[in-house]
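Shown next, in structure tokens, is the structure this report addresses.
The other protein chains are all here in position, but one chain of the complex has been omitted.
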Amino acid sequence: MALSKEQIAQRIAQELEDGYYVNLGIGIPTLVANYVPEGIEVILQSENGMLGMGQFPEKGKADADLINAGKQTVTILPGGSFFDSAASFGMIRGGHVDLTVLGAFEVTDQGDIASWKIPGKMVKGMGGAMDLVASAKNIIVAMQHTSKDGQSKLLKECTLPLTGVKCVKKIVTDLAVIEITDEGFVLLERAPGVSVEEIKAATEGRLVVKGEVPEMAFS
Amino acid sequence: MALSKEQIAQRIAQELEDGYYVNLGIGIPTLVANYVPEGIEVILQSENGMLGMGQFPEKGKADADLINAGKQTVTILPGGSFFDSAASFGMIRGGHVDLTVLGAFEVTDQGDIASWKIPGKMVKGMGGAMDLVASAKNIIVAMQHTSKDGQSKLLKECTLPLTGVKCVKKIVTDLAVIEITDEGFVLLERAPGVSVEEIKAATEGRLVVKGEVPEMAFS
Amino acid sequence: MNKVVKDAREAIKGIEDGMTLMVGGFGLSGIPENCISALVESGVKDLTCISNNAGVDDFGLGLLLKKHQIKKMISSYVGENAEFERQLLNGELEVELIPQGTLAERCLAGGAGIPAFFVPAGYGTEVAEGKEVREFNGKPHLLENALTADYAIVKAWKGDTHGNLIYRYTANNFNQPMATAGKITIAEVEELVEAGELDPMQIHTPGIFVQRIFKSTNYEKRIERITER
Partner (left out) sequence: MNKVVKDAREAIKGIEDGMTLMVGGFGLSGIPENCISALVESGVKDLTCISNNAGVDDFGLGLLLKKHQIKKMISSYVGENAEFERQLLNGELEVELIPQGTLAERCLAGGAGIPAFFVPAGYGTEVAEGKEVREFNGKPHLLENALTADYAIVKAWKGDTHGNLIYRYTANNFNQPMATAGKITIAEVEELVEAGELDPMQIHTPGIFVQRIFKSTNYEKRIERITER
């Protein structure tokens, strides 16, 4: 069965390591923070200028001066820090963030990503997405494998304007965990009960299947 | 009579305006701080990371963590601030410093300056001098008009390695106040009792004399 | 030396039609509410505004958009503003969209006398159009130019009479880099103190960058998305 959004986040959380500095995008990526494995400490970076982002504030404690990149009111944890936007993207560009998780409209089997613009429909801007994808050593895309009308979002070529080229390393969808290598989309894991054939059918780009593909494990 | 170092500094201090941010180099330029006209507030920048540099500390109050660019112990005035070296030169390069006063070995009638290296004799490095001369909107050089053996230091071409090209706007020497324009060294003022002929004799570069040249006035 | 002005109306004196302004803030957090109101009131028009966001329909820069005072926006993200989208789709508004980190760095570079620099962001995308591409360490980068403004308008938490500024929490954002890049920089602050009252080691924006400062009033500090536990 296809994973819920929470399960996608939960699977991505398994990629976290102790001491990681992590930037989580808006949407499913934000949920990753709820599933940090026990015994592991990760520090969340919010690109509007904060390290050590904590949970939402208690009722009545929301502060207009303390928001995350999604403009939600948040809190800061002990050991956190505040800084300006230029310093923040210096950290990102300089490769100091260990892991970036973000959403996408489309990803190609070469690691290209489209996530910021739907011509004629949406002109919101790229925000920090282009900086993040061009800079991160380690990018995981969290997304649905197909659109609502069943079209594959894992493609040979993006149909939408690009956010970055050859940058995505890993994708976790509702159907699969996929690594992007020179060979294309390498299928690493299947969602519980989802067959390789179903994943193949939902993937327009080059899918590489090597031997037995295990099911994702959730603790 | 030729000016003393203190008088050179005193004459340069007449160029200060209220609210100026000023960077004073080592040597004669440092003395300018002693002659800030009354009723005028200037703020001294020290390029190792301070605005609002004050006088030397009281006896016994010297602090190794509070020095100026000449590595002398100093103090900070109310309204001052500390910052790192990159931020400091950002201010300088960005043109936020209103006036830079520094010493020189040689200056040319096009505004070139040599001040950091004597080949085979001295290899100390340029420190912040190249950044300062290349960036400042307004540079005054404080120097002796001639070397100890009588050689002019106001030249057609520098004989020593350059610190910067076409950047010096004004020179105050022990003999004269000179502005550098497209015409060359324009003589603005003479030291009290020093004749135009004496200045001419001491100047190798193109000296331009227009009409009556007044003597410097000291209050 | 006197940098203190009475209020926003006095602070924005000299801002004329067609000028380029930098306006600090991220979303509605850390925006110079007082100066924006004074600009609306002044009726100045054909402005080019460099600001990460464009406010919302009825707050922040959205107030200037609504009155058609802005000719061009240079931003990274302009969602959350239906009027903006309408003007853009109708061709009433020019927009230049820039990756957020590049935008911040271009302001910083403008303030620091660095006319151009290379970054990887945007390579291979429409942002790269017309820009020089060069490889460093095997990775393609774009040459980006510095940005400066006739006026930079920022909002700080605390300020002193020398123009030193301290920002609060994430309300720093674009205020600090933009404060360096205005030919004239105006700061509105919640608390204005005498020179010497702020710790010189804690200044975010040294006074050298600030030409006018005033104590702001009547902050609304609207929150776009209140999220609570």
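A, B and C label the chains in the order they appear, each numbered from 1.
Keep in mind that, in the parts below, contacts are C-beta pairs under 8 Å (C-beta built on N, C-alpha and C of every residue); 3 or more make two chains touch, one makes a residue touch a chain.
Small disclaimer: the values here were computed from a predicted structure and weren't measured.
Asker: Of C:Leu89, C:Ala116 or C:Val133, which one is in contact with the hidden chain?
Answerer: C:Ala116
Asker: Where the complex has a chain not shown, which of B:Lys71, B:Lys148 or B:Lys210 is the residue touching it?
Answerer: Selected residue, touching the omitted chain: B:Lys71.
Asker: Which parts of chain A are in contact with the chain that was left out?
Answerer: These residues touch the chain not displayed: 18-19, 21, 41, 43, 45, 51-52, 76-83, 87, 89-97, 135.
Asker: Across the whole complex, list the residues on chain B that are touched by the chain not included here.
Answerer: Where chain B meets the chain not shown: residues 46-50, 55-68, 70-74, 76, 82-86, 88-90, 92-93, 112, 123-131, 134-135, 161-166.
Asker: Which positions on chain C touch the chain that was left off?
Answerer: 105, 109, 112-120, 134, 136-137, 141, 166-169, 200-202
Keep in mind that, in the parts below, only the chains that are shown with their structure count from here on.
Asker: A-C versus B-C: which interface comes out with more C-beta contact pairs?
Answerer: A-C
Asker: Just grab the chain with the largest centre-to-centre distance to chain B, centres being mean Cα coordinates.
Answerer: Measuring from the centre of chain B, the most distant chain centre belongs to A.
Asker: What whole-number Å value describes the gap between the mean CA coordinates of chain A and chain B?
Answerer: 55
Asker: What whole-number Å value describes the gap between the mean CA coordinates of chain A and chain C?
Answerer: Taking the mean C-alpha position of each chain, the two centres sit 29 Å apart.
Asker: In angstrom, rounded to a whole number, how far apart do the mean CA points of chain B and chain C lie?
Answerer: Their C-alpha centroids are separated by 36 Å.
Asker: At least two other chains touched by the same residue of chain A: list those residues.
Answerer: none
Asker: Please set out, as single numbers or ranges, the residues of chain C touching at least two other chains.
Answerer: In chain C, the residues touching two or more other chains are 108.
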